[in-house]
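Removed: one protein chain of the complex. Kept in place: all other protein chains.
== chain A ==
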Amino acid sequence: MQEAETDPKRTKSYVEEVFRKVQEKPGVEDILIMNHSGVPVKTSMDRQEGLQYACLYDNLREKCQAFLSKMEPAQNLTLLRVRTKYHEVLITPDAKITVLVVQNAKDTFLNIKG
């Protein structure tokens, strides 16, 4: 994803390739790819669930990006990871798309059977 630095082109084939590569990873439950405006482009969830995930987590990503921009040396958000009791949500903002992955992270500390 870091190959095209100047004018990154996020075409439909790129989105398909990202979707296919992430789906091959073990433990991945759901994948959601949004465009710059927060509209889901490709998802493996239901339509209603995908819209809900996209709306809520994109809002959270914007707040994190705003916080990092306000720091003394302005930083850019590269990865947001929210670990919950049953799964883990990873949000990777790119230049034009945002990849949201819900994976089944095994937790040996809380001892909760997922």
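Assume a contact is a pair of C-beta atoms (placed from the backbone, for glycine too) under 8 Å apart; a residue touches a chain by one contact, two chains touch by 3 or more; residues count from 1.
Note that in this section contacts and distances are computed from a predicted model.
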item: Complex member absent from the view - protein name from UniProt, among "Probable electron transfer flavoprotein subunit beta", "RNase_PH domain-containing protein", "Formate dehydrogenase, mitochondrial" or "GEO02361p1"; value: "GEO02361p1"
item: Residues in chain A touching the chain absent from view; value: 2, 5, 52-53, 56-57, 59-60, 63-64, 67-68, 70, 73, 75-87, 107, 110
